[in-house]
Structure formats: C-alpha cells, structure tokens
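What you see is the complex with one protein chain gone and the rest in place.
As written, the chain order gives the labels A, B and C, with residue 1 at the start of each chain.
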C-alpha cells in the first residue's frame, strides 16, 4: 500500500519502450535531434499554438529556470505559502534568478485568492512601496493540497497579475492530474487563461525522469541557454527525455495515466468520508489529506501502508486535528491498484 | 560515420534492460532505494574503499557540485585552459561554489605539468599574493585532447596540490576510457594518487544519462544536500540512474565498452598516421585529433562523415595547420563500428 | 521643519573636527592605522569585553556582512516583517549570504514576540520541516516603529533562538537612541542579553558616514575579509571612519546626541497626544508615528514641514486611519531644534 508519493512509482511500460526505441542509433546531442523536434510539434499541437520548450530531469530545475526567464533579479515572486518553490526547493528560484525574492501568501485549500493577491500587490506597488517590485506570480496546478484551480480562477488571478505588470508561471508538476480533473483543454487552463510559462511534469505522471518548461510566447525562452548550461541542466542525450514525453502524449496516454491516479484518490476520499473521517480539502487530483485518529494511522503503518504526516498550516481552527488525530497525505499514481486502495480502506474500517 | 561526439550514441542494451527492470514496482524516491544502496556498495568495491556519492543527470552538474564541496567561495580552482569546466560550462563552477574563480593554465597535449602548476601556485601563495588563495586543482582524465595522465603524473600533481593545501578534483567524463587505456585499477589513478573527488561519467560510456560524484573521503560530501536541491539536481526516481550504473559495473561492462571505443580511436589514429597525416596528440583514449587537408575534410563530409573542427590552442608552432589544413576531432564510442572506421579511412585515402 | 529622516541631518561638529584632525599626515590604509586600533579599544571598553569589528559606509552593508558571518547560505533568517533588511535592502542579506532566505514575521509595534518566533521555529524545525533550517534571528533596536525592546525582551527572544541553534543579530541603525531610551549599559542590551553581532549605526547618530559591525565573539569575524573585499566594502582611508566613531564615543557624545533626538520625539508625541491625535506606537526613541487628519498633514506641508506618510501594516483594525486620515512618520535627530518642534505643533493646533 504505497501512498508516500507519486514519485515512488516506476515508469509506465509505454515510456520504457519509448526509451529503448529512442536509444537506437546515433543522434545529435543537446536537443538538436529528431525526437526533440517531434516533441516541439507535439507540444505545439497539444497547446494549440507554437510554443518553445526546454527539457530537464527535475521539477525544481523546471520551476527555477522558468521563473528565471520571467522574473528579473530585482523583483519578487508571489506564490502560495505552501508552494513547492517556497517550502521544498531551498532557494532554487533565488539561485537561478540571481536574487528574486519569494513572497509567500496564505490562502485556503492551497489556493491563492484574488483578495490576498490584491493585498500583496498593493503593498508592493503602492505609493508606500519600499524598493521591491513584483515580477511574477506562480500558481501550482494541481495544488500542494490536492485541489485544482478552476479555469476562471486562474484567469482572474492572471488578469490581476497582468494588470500589475507581472508574468504568470504555473508549477504543473501534477498538471496532468489537473487537466484530467477539469476535463478542459490544456490551452484553456494555461495561456488562454493568462499563463506565460508552464512547468510541465512528466515524472509523477509516469515517466522515468522528464520535465519540461513550456513557453507560450517563444520569445520568453531567449537567453535561457546559458542559464541551463551554467546550472548543469543541459542533458546531452536529450532525445531520451524527449522520447518519454512523446510516449506520454501519444494517444492521450498521459491523461489515461492521470485519470487512473485521480480515480484512485477519489475512491480513497469517498471511502474515508463515508466512514466519517474529515477530509478538509476536496480530493480533486491525486492526493487525499484525511484527518485520521492516531490509532488508525498506526494500524495502517503496522499493516504496511506507507504515507506521510502533513503540516496543518492552512487548516481553519475548526479543522485542526485533535490531540489524538493526525493529518496525513495519501498520494496515488498511475501504478496504484484498486486492490491496494480497498485493502487500505479495509484496514481503516476494521476494528 | 558518426564521429561528432560520444554523446551522439544511444545507450548500451544492458543499460536499457536495467532501466526497464529497475522501473518495476515502487521504491523510495530521492536515493533512499535499494538500487542506490547497492550502487554505494558497488562503488566502494570498485574503488577498494568506502566512498560517498551523489548521482546527477549531467557531467556539468557533477563537476560543479564536486568542486563546490571542495573549494570555498573565496578560493580559486586551477585547471587546464582547455578543461571542460573552463571552456564549456559557462561559469557553472563559479555559480555552484558561489564565487570561486577559475584560473586557467596552459600545458602541452591537454595536460598540466608540474612546472606550470608550481608557477601558478607561487604567484597565488607567495609573499606577493594579492588576495586570492588557491582552493582546488582540477584534472581532466582522459583529457580534452584525447590524452591520458599516467598514474605517476597524477600523483605528482596531486602531491604538489596537497602540499599547498589544495583539494584535488578529477573530471572523469571519460574516466572509463582512461582506465581502459592505462589498464590500472580505478583506485590507483584516483585516491591512491591523491584525488579527493571524482566526477565519474556514465553517459559517454554507454548510459542514457548517469553521472556520479564520488567522494573518497565521505566526510567531504557533508553539506552537499542543499546545494543539490537548490541547484535542481535531486532526481526523484534516483533508482533509475542507479540502475544504469549497476549495469555498467556488472561484469566489467563499463571497461568492455570503453576498450571498444578506445580501440576504434587507435585504429583511426594508426590509419591516418600511416597515410602520413599529422596527429599532434597521441590517441590514448577515444578521441583522435588529426590535421587534415581541407579538401579531405570536405570529401569526408560530402560522403556523410560527421565530425567537428577544433581550436588549435595548445599546438606548437611547428604543428599549427597550414592555410589549406584543418585540425579536426574524431570521437569514438561503444557504438562505433569497425566498418565505419574503415569506411572513413577509405574515403581519406581515395582520390 | 525637517522630520523626513535622521539621515537628512549633516554631521555633529565634533565629528567634523575629528575627520579634519584624522586626515593629517600619512597612515596605513585598510584599517591598519592607529585610529582603527584605538577604536578597537574604545569598542571593547564600551561593551565591557573584547570585541572584533569592521567599519562600513552604509547600514545595509553592516547588516548584510554581519548576517553573512552568522548565517550559512542554506539557512533562513527570521526577522520582523517591517525590518529594514526585509523592506528596504532589496535582497542585500540574500546577496551577501549567498542565498540565506529571509522569513518575515508579523508582530505588534514593530517588535517580535516570543510566541510568534516560537511558531515560526516550530514550523521550520519540527518533524514536518521541509528542507529549510533557521540560521539566525535578527532584531531591530530601536525598531522601525520607534519602539524599543526591553532588556528582558531581547534576552527572552535570544534565549529562544539559542535553544534552537540560531545566532542573534541586532540591527542597531538607531542603537544609540535605544540605549539612551533604556538608560542601560550597551552590554546589557547586547551580548549579556544574548546578541552575537551588532550593526552599530553612527550615521543617523551624528556621523557623516560611519557604521560598524561589532562581533562580541571575535572568532565570528573570521572569514569576513574576503566578503568585504568582494562586496566593495573595504574603505581604504579607514582611519577617517574610525575617527568619526572615536569622536562619537568620546565623553559620551553619542548618547548626548541620541538623548537630544529622543527628547525632541517625546515632545512631539506628547504635544500631539495632548491635542487628541492617536499615536498608535509609543515614541520610545527618535521616531513618532501619529495619525493625522489629511487636512492637517496638508497644512503642515504647505508650511514647509517635511515628513513621509507610512504603511499601516501592523496597525490593529481599531487603529487603522479613517479615509480622511493618514499615518505619518516624524523622525528627529541630533540637529532637530526645539523651535522646529514647537513650530510644527503650533501649525497642527492652528485653525
């Protein structure tokens, strides 16, 4: 019963076949190969416009490079206080932007609200601003709380940002889960809603290691080459990352994988709620955050379930776990099986 | 006829099988998996002592992280003026060390000499030193000129460094080719000769993307975690890099691959020399640098050969190409075939 | 009627005489001169223990260098959200520490409370911490709201910090005003209360440009030399900064100047309060923050008063200015005259 993280899964068989096929013969290195060219076309088709992109091996690299292309070193990046770039990347954005500072903003269910962004902007741009100007807004889609921004929510936040002169970045480490959840076109939740740059995650979706920074305005990618090189992020056999993405995009495989992961999470959430456990944030993607009695959590672990406890920051007072309770995170993936889910629920309900 | 670079090859079949096998089931992410643990043991066995290591997807990342662990930001790194860290990484070492400066040193055949290192050290450490102190010496093995340092050469340079308080780094993007060429034990040319940290390249050797930083004193690796994270170099599904290295190390596969590449280069060099062409640097690993008439180079390209021209820096006046000549670089790999080599030589000799 | 800032004043006549006297003859540069040596003794006497110090021309440099000596690049600095290092130095701390991130904390009257620091520490160090560890706590004394930490407040916060392994920095741009206000010994509010490093401001106190970083543990200053040099903060004719501090410290001149400034602020605050205006934060040093009707503020400006409006962040809802009101900041200095103060109050009360 593996619910620790979607990066504990391996890789989809179709991805593995694509790697093996892609490794045949010789090809130019550093992205000047045919698979990379094909991927450019596939991305442009997927997003219904010409895009530029760079491939990386990690999501942190994708976020940091993407934001470095958007935000000059003397500006700040607004992001949710639970965002991965704030909590888990130990200064990567500051490092790659050469100094742009992160301004964390609180918000319910892992989401930024218009009101909170407006307040933050007012402070940074009003007549009383003291030296720091905002440069970019970063949204996480799906969020770190397993929720998903609606198209109109992204559009409203991006409009606010644009009005104030900010570029908009989307951390899409779990973009596939968000799109599968919304059932929208990828273009609708990105550039049509005002997003300039997307970190598109392939790894959690089912690749071995494949992340992409997608620039909806190709001109934004200019000047990124030296940052990638200096950062050690120019993979020589780039075709082997490109092949993974091509396999994911072929015949909608990426959305099939994400839909499966999402449905496993929905089943978990529904099962737990039916048993009366609180699940403070709706399980809209592939993560479920129930509040469990500590005894139940212990029983699960004793029976081999693997999952993490989670910080309660962002819970309203009414939702905060009692002394004998704990907030936990359950993450599903393309590799999660219905049997595992049922076994987990069975252990919870047993007594 | 692919002689552009050893990173134009794909991956060895054994490596591809290992990736597929490694992707089965779930495993802890970020290097806390069984394959990573097994690799730790394999590296320690290979180097005949306990080592620490981190895995990366690029050689630039390995070099920059390794040197960041060795050299504080207020020191300088001595390296050959043709070293990859000097010519091809656009400031990665300075970026990851937070400011340690590179001091390029000239030297024949891509190698540093004791005399030149001594002169550089004298200037930086003598009574007239003006603020900069040396922190590390970086050697490239095999060198960017296709030559290989002898064990006693490394030992002498490392002794010089150690005496002056410097740590010693080895850029081993083509370490396998060097070891295959020397026929020595990996330990002999590294820690036993005074090397503290090795960038061990798997990608050019036959992996898809697999590089490692090997710390012969595990304590040196302390404090590297945040640098990797901040740099975006913590690969989540680390087991899939570890699997590649395990496949390379199994049954000496890495040396078999390197020996093949080296023998293809030797055949090229011997063939060209027999036809009377100058090859200023001995082809000791998997690179050959002949001086060809421009007409011959053009004929080769017209017939489909792929290779690069090369800067003549480091050639003695007697060796410098004439107006109608050009210095070119031919790189072989595990995937180079004898037939390709013979066809190349045949085109050269035809008229 | 100059209340814009204490850095709009010139320099005390005693300081100017000291500069002129200090400029006579030749002396070693870069701090190896007699005045700098004498200053070391004067600082040690002032703080009742041996201290190390470096001199700078700006307070931002003093803060950034001091924190760089305390906080490694992979840690964060806790500070009040209104602190100068957070609001006004555009990333200087991150720049000089090579990446340590600032974590702003709210708190009433410009002060950090034990409870808020405890909460911040819990989040960063508990079992749910995600990669960032705290490295230093920075306190501003006097605060940006014109208030002053009591000795026991500093001691309690510093004890909290020390327990969690943090070093403690004090931004003392207006340290003289705080000491004059408290009537305590400088040692009591610094190292005896747990402060490791003090940015000691001379400029606002009455110097031309003279700031010092005081290390209560001289070992902490080791390794700062290259940071100063790389940052362009090694003043060649250092004796001319040292002379300014010597003049300030002679016969308690610094405290005389600060006491005068403080008394001018007290008179302003008392006068305004007597007329019924709200002054939300007690004027404990040389700054007063009254809420004035916009009409009054306009009348003052029309009559030549110079002062700034101020952000209301940190005011409780009850204190927030009404539509027709504005929060303003009045800063006094050694050069403020009682006549100016009375004239200002007279204009306020006129109608």
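In this text, a contact is a pair of C-beta atoms (placed from the backbone, for glycine too) under 8 Å apart; a residue touches a chain by one contact, two chains touch by 3 or more.
Keep in mind that this is a model prediction, so the values were computed, not measured.
Asker: If the hidden chain were put back, which of A:131, A:252, A:304 or A:338 would touch it?
Answerer: With A:131, A:252, A:304 or A:338 as choices, the missing chain is touched by A:131.
Asker: Extract the touching residues of chain C with respect to the undisplayed chain.
Answerer: 2, 4-5, 7-11, 16, 19-20, 22-29, 56-65, 89-92, 95-96, 203-204, 208-209, 226, 229-237, 240-241, 335
Asker: Over the whole complex, note the residues of chain B touching the chain we left out.
Answerer: Within chain B, the residues that touch the unshown chain are 73-74, 87-91, 94-95, 99, 101-102, 123, 127-128, 130-132, 309-311, 313.
Asker: Even though one chain is hidden, which residues of chain A still touch it in the full complex?
Answerer: 73-74, 98-99, 131, 223, 226-227, 229-230
One rule holds for everything that comes next: only the chains that are shown with their structure count from here on.
Asker: Chain A to chain C: how many Å between their CA centres?
Answerer: From the centre of chain A to the centre of chain C is 42 Å.
Asker: In angstrom, rounded to a whole number, how far apart do the mean CA points of chain B and chain C lie?
Answerer: The mean C-alpha positions of chain B and chain C differ by 52 Å.
Asker: What residues in chain A touch two or more of the other chains?
Answerer: 89-91, 95
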